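One structure coming up, written as C-alpha cells, with questions to follow.
Omission of a single protein chain aside, the complex is shown with its protein chains in their original locations.
For subunit A:
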Amino acid sequence: MNNFSFSVGGRTLYCLIFLGFIMSFPPLLAKNHTRQGNSFSQQHKVQGTITDGSNPLPGVTIAIKNKKNNVVISDYSGQFSLTSSPYDTLVVSYIGFKTQLVPIQGRSTVNIVLIDDTTTLQEVRVNAGYYSVKESERTGSIARITSKDIETQPVTNVLATMQGRMAGVSITQTTGVPGGGFEIKIRGQNSLRADANQPLYIIDGVPYASDPIGFNQTSTTFPTVTSPLNSISPESIQSIEILKDADATAIYGSRGANGVVLITTKRGKEGKTSFTLQASTGTGTVTKFMDLMNTQQYLEMRKKAFQNDNTSYKARDYDINGTWDQNRYTDWQKELLGGTALINNITGSVSGGSNKTQFILSGNYYTESTVFVGDFLYKKGGSQLSLNHQSDNDKFRLTFSAGYNFQDNNMPAFDFTNDARSLAPNAPALYNEDGSLNWANKTWSNPLRNLNAVFKSKTNNLVANTVLSYEVLPRLFVKSNFGYTNLSTRETRINPSTIFNPANNITSARSSIYINNTTRSSWIIEPQANWSKEFAGGNLDILAGATFQNQNSASLYQSGNGFPSNSLIYNLAAASVVTILLNDETQYKYQAIFGRINYNWEKKYILNLTARRDGSSRFGPGNQFATFGAVGAAWLFSNEHFLKNSSWLSFGKLRGSYGTTGNDQIGDYQYLDTYSIAELPYNGIAGLQPTRLYNKDFGWEINKKLEAAMELGFLKDRIFATAAWYQNRSSNQLTGIPMAGTTGFTVLQANLDAVVENRGTEFTLRTININSVNFNWTTSFNITFAKNKLIRFPGLESSSYSQQYRIGQPLNISLLYNYKRINPQTGVYEFEDLNGNGVISFPDDQQAVSDLNPKYYGGMQNQLSYKQWKLDFLFQFVNQKNRAYLNGVAGQMINQPSRMTDSWQEVNDNALYQIYTSGTNSDAVTANYLYSRSTASIVDASFIRLKNISLSYDVPLQMKETKCLIMLQGQNLLTFTKFKDGDPEFTTMGFLPPLKVITAGVQLTF
C-alpha cells in the first residue's frame, strides 16, 4: 500500500488524462457483467421494467427466492432480464421502497411498480466505525449525511458540507480565502485547551490526523495555520456519520471525547458499468461589506479630532494636512475585496461490477480564484479508487480503497480585509497612470505591495485501506484492517524587496523567504473478530479487536535572507543566509484493545456494551494506559404487542447511554524534561534552550457522557421526530495551564482538577409533506440548545485562570468592564467602578460576564421534486453574540464604521461614541481600550442564512441509459442579521468572510 504513489509533477495532467480515459472508454465493453445466470434444468427467460409508477428505477436488485446465485440489477432504463424456472418467485428490493415478492407464474414479461416506503429508512445500516447497525436498532447517537446532501453544495471542505445539517454539530468557517479552515465543535467545548477540541476523523477505517500542518510564518493568509482536512474531497464521500454519545464513541476510547467523524467513500455498485461526468462553473463574492465612513465623514472626524486635542496637523497626517487630495474617495472594500472569484469544478467516475466484484474509480479537479486583486488560484484535484470483492462461497471478502489528493494554492500572503477596512477613504490611488504601483511620494504603504508577498502551498495526500475478512465458522468472522496515510506539504511565503517602495532603494539583498516542509505518515493495523449467535431468544453479537497505530511526523522550517535577485527567491541556495528554524521528527504510537457485546431481544430490547483499553506514547511511563467503556440500551416500544398495529404510531424507540471516553490531544513528548535546539546560534554554537516546564505526571482527560433520547415515527414515518438530551462532563482537564511569566514560561502541561459540562437538547423533525407520483416535498429540521458550563475548578481564584473563567459559566466567556455612559463633560467613555477605588482597574472592575457560545443553532432543509425538477434549500440559523468591530481609536488615521459618526462633540452631547482624538488624548485612548473590553463591545451576531440552494433538472432524453442533469447551486446567498460589522460568521476579526457562491453545472451519466 505504501508504494502506492503518483507522479508529483504532472498531477494536473494526470487528472486530465484520467478524465479523458473515462470519456473514451466504450461503455459496451463492460456490459456482459449484468446478465449472469446459471443454467437451470427448466430454462425460462423473464424480462421487464421496474418503475416507481412514473419513472424507471435503475439499480434495483432482482433475486429469485431460495436461489442464491441468481441476482440481477435493473439498468438505467429500469429494465432487467434473467433466467429462472417458470414458477419461481422474484424478490425485488431497493432502498427507499418496499421489498416485493412477485410470483412469475409462467409469464415472460413481468413489469413491477415499487411502492415508496419511508419506513425502510429505518432499515438503512448506519456506520458506527467498527461495526454497523440498523438505523432502527442503534443504541447510540449518530448523525448522518449522505452524498445526496453533499452533492448539492458547491464547497470543497468536508466540514462545510455538514454546516446546519446536523444537530449538536456547530461549524464555523474562519476565512473565505480558498484553502482556509473551519472550526468544528461536536456538542460543545470539552477541554479547557482550545486546540484540544478536535473530533477524531476516520476515513474508511483509517484515523486521519487533523493536527495542523502549517507554520505560522508561512500560512499567514489564514487566521489559523493550515489544516489537513482540505485534502479530503467531498465528491468522493458516500456518507459522513458523526458519533456523539458514549455508546457510539467509547469504542474509540481515548480519542472519542470530542466525537468521531466517520467518512465513508463511495463504493462501486454491481451492474452495468456506468460513467458519470460532471462539470460546473461559478462565481464567489463577499457576502457583506462593512458600512464605513466616506471621505467627507472621515475628514470631518479627523478635523474634529485635532480640534478636540487642540493640536495641529503633523507632517505625517497626510490625509488631512493637504498632502492627499481631500476630494478623493475610494471604497477600499470594493477596491481590494470586491472582485469575483471564479470557480470551476470537473469530476468524473466510472463504476460497475459483478455481484462478486464491484469497483468505482473517480477523479476530480477544482479551481478557485479569489476576490482579491491579482492573479491567484487555488487548485485541487485527486482520484479515488474503491474495490470490493467476495469469494464464490461468500466466505472471503476484500475491500480496498485508496484516495489521492493534491492541492496547489497560490495566495497573497496577507488577507487584504484589514487594509480594506482601515485605509483612509481619501488615500491615494493604487496605480500610477503607467500602471505601476503608486507610492504617493512615500506617504503611504500601498496595500498592493503585498501582492508581491506570495503564499504558496502544495499538499499531497494519500489515504489507503484494505479490509480482509473471512468467515471462519458460520457467523464467526475474522477480519483485519490495514490502513496507510501519507501527507506531505510544502509551503512558502516570500517577502521580496518589491514589497517596499522602490524609492527606498531596498534591494533583493533584503528579500526573504520562509519555507515549511511537513510530512506525516501513519499506518494502522486492526485485527478483529466478530461472532453472532442466537441466544436465549435473542441475538448476541460479540466483537473484539486490537489496534496498532504508528504515526511519524517530520517538519523542516527554514528561512532564507538576502538574494542576488528576486527571481532567485525560491532557490535557497541563492540566499546569503539560510536559517533552519526547526528540524524535527516526532513519533506517536498508539495501541488498544476493544470489544463490543450487543444483545438484541426480539427487536424490542437492545443492550450494547463497548469498551476499549488504550495506550499512548503521549504520556509518561505509568500514565500510558487507561480503560474506557460505555453501556447503551434501547427499547423499541413500537414493536410491543400493544402498539404493533397502531395506525398512527409507526415507530417508537427510547434509548439511553452512559460511559467514558478520553482525550489525548496534548501533542507528543510533552512529558519529557528536555532541551531543544534553538533557532539561531551564538558564536557559531547551536544553542540549547529549555523546551518547557517539566511535568511528567499528567494523564488522560476523562469525558463522561450521558444521553437519553426518544425517536418517534408517525403515519408510516411520514412524520419522524427525535429528541435527545445529553450531558457530557470532562474532568482531569489536560491543559496548558497559563503560567505567570515569572516561572520562565507562560504555560505548563498538567492535569487540572476542573470539570467542564456540556449539556443540551437536540431535536430533529423530518416530515414528508407531499408524496405523490409527480410531486414530493420533504422537510428536515434540526435545532440544538446547548449550554456549556464550568462546574468545578478548585482554587480558580488564585489560579492563572482567575480572569478567564467563572464557575457556573461557559468556558467561552468574556469578562468585561461594565460600560456606563459617556462623560457629558469630557466626552470620554465611562465604566462602572465596581470596587469603588476611584479608577477603572483590572481585574476588579472587569467582571461582567458575556457568553459567546451560541444559545441555539440549527437548520431547516426542504427538498422538493416535481417531475424532472428538484429543488433543495437549507436555512442555517445561529443565535449568538460576538465582538463588534473596533479598530484603533476614532480620530486617528484609520477609517471607522460610519456608525462612529455619532460621536461626542460638545459638553452635554448625547452621542453613542466618545470624543474623537488623534491619539494624544490619553484618557480617551485608555477609555477606548477599556471600551473594547467592555459590555458595549459585545453585540448580537445571530443570523439566519440561506446556506445552500440547489435546483436541478433532469433533461428528458430519448437516448437509452443516458441521464443528463442540469444544476444550479448557491451557497450563502441570503443572510438576515442584526450584526452591523460585516458578515456575522467569523472567529477572528479582520479576515475575509465566507463567500457567496453561485455555480451552474451539468451531470452526464451513461
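Heads up, the rule we're going with is that a contact is a pair of C-beta atoms (placed from the backbone, for glycine too) under 8 Å apart; a residue touches a chain by one contact, two chains touch by 3 or more; residues count from 1.
Operating definition for what follows: contacts and distances are computed from a predicted model.
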Of "ABC transporter ATP-binding protein", "RagB/SusD family nutrient uptake outer membrane protein", "TerD family protein" or "Sulphur transport domain-containing protein", the UniProt protein name belonging to the chain not shown is "RagB/SusD family nutrient uptake outer membrane protein"
Given A:390, A:517 or A:802, the residue that touches the chain left out of view is A:802
Contact with the hidden chain, among A:316, A:334, A:821 or A:978, goes to A:316
Can you say which of A:113, A:194 or A:678 touches the chain missing from this structure?
A:678
Can you say which of A:99, A:321, A:780 or A:887 touches the chain missing from this structure?
A:887
Going by the contact rule already stated, which one of A:65, A:334 or A:475 would touch the omitted chain in the full complex?
A:475
For subunit A, enumerate the residues touching the unshown chain of the complex.
309, 311, 315-316, 422, 442-443, 445, 473-476, 501, 503-506, 509-510, 527, 529, 531, 533, 542, 544-546, 548, 562, 576-577, 579, 582-591, 593-595, 613, 615-617, 624-625, 668-669, 672-678, 680-691, 693-694, 738-746, 748, 797-798, 800, 802-804, 841-843, 887-889, 892-894, 919-920, 922, 925-926, 929
